[in-house]
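Presenting chain A:
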Amino acid sequence: MKKLHVNVSVNNNDLEFLCNPEDTLLDVLRNDLNLTGTKEGCSTGDCGACSVILDKKLVCSCLVLAAEVDGSDIDTIEGMAEENKLHVLQEKFLEHAALQCGICTPGILIAAKSLLEKNQNPTEKEVRYWLAGNLCRCTGYDKIIRAVLDAAREMRKDYGPNYS
Partner candidate 1 sequence: MDQITPKTTKEFKIVGTRPLRPDGIDKVTGKAMYGADLYAPNMLYGCLLRINEPHAFIESIDTSNAEQLSGVKSIVTFKDFIKINPDNKNNQILENCIANEKVLYDGHAVAAVAAVDLSTAKKALKLVKIKYKKLPFVITIEDAMKIGAPVVAIGKKNENIPDGYSDNVIQYCSFGHGNLEEGFKAAHKVIKRTFKTPSVHQGYIEPHACLASMSNDGKADLWCCTQGHFNVRSICSSIFKMDNSQLKVTASEIGGGFGGKTTVFIEPIALALSQKSGHPVKMVMSREDVFKATGPTVSSLVDVEVGMKKTGKITAARAIIRYEGGAFPNETYELGAQSAFAAYDLDAVKTEAFNVLTNRPTQAAYRAPGAPQSIYAVESVIDELCQFFNQDPLYVRILNAAKKGTKSSYGPTFDDIGLKATLEAAKNHPHYTSPLKENQGRGISCGFWFNFGGNTCVSLNINFDGTVGVVEGNPDIGGSRSSISQMAAEELGISLDKVKTVIADTNSLGHNDVTDGSRVTFSVGLATIKAAKAAKKELCKRASKLWGIDEDAVIWKDGYAHPAGANAGNQEPLSLEDIAKVSSQTGGPIAGHYEVNADGAGVSFGVHLVDIETDMETGHSKIIRYTVFQDAGKAIHPSYVEGQMQGGSVQGIGWALNEEYIYSSDGKLQNPGFLDYRIPVASDLPMIDPVILEIPNPGHPYGVRGVGETSIVPPLAAINNAVSRATGIRFTELPLSPPRVLKAILNKQ
Partner candidate 2 sequence: MVKVKIWGSLKNLADGSDYVSVTGSNFKEVIDNISLKYPGLKPQITRGVSLAVDGKIYKESWFTPINEDSEVVLMPYMQGG
């Protein structure tokens, strides 16, 4: 079977890989690009652990074919902190103890980042609905929601009301 050649930018790094037509983006990120921060919880789009940002859109990487992403920009959890500076969301998750086992954390951080990029001042309800596709079995979500709301507050303070 002939492999497909795909060019992508992952976390601002230009990369290329070969994949089978049926490989998912998640398979390639984890198995070929060594980016195991993106987790597999279900492979059916029901848990959000594999969330990445694909061309500025939040997606489940288990529901994207690797072959589809040729020419795309992908952001994964590995690119969230800049050099050694954590993203505000990452800081707030630690501060609020918004993770217990941590397996859902990369997906939730990516999803929350994508929310705050389009809505700088979300309500609790908006955060809850936006994150409904990210299952967490440890925390009961309480501290996650608080961390996201606090991060939004902090980011409005740091970058002004119109940051993105």
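How these were chosen: all candidates are chains of the complex that A comes from, given by their letters.
Here is the rule we go by: a residue touches a chain if its C-beta (ideal position, glycine included) is under 8 Å from a C-beta of that chain, and two chains touch if they have at least 3 such contacts; residues count from 1.
Because the structure is predicted, anything quoted here is derived from the model rather than measured.
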In this complex, the candidate that touches chain A among 1 or 2 is number 1
Using the touch definition up top, name the residues of chain A that touch candidate 1 in the complex.
20, 22, 30-31, 34-44, 46-47, 49, 76-78, 80-81, 86, 90, 93-97, 99-106, 109, 124-125, 127-129, 131-146
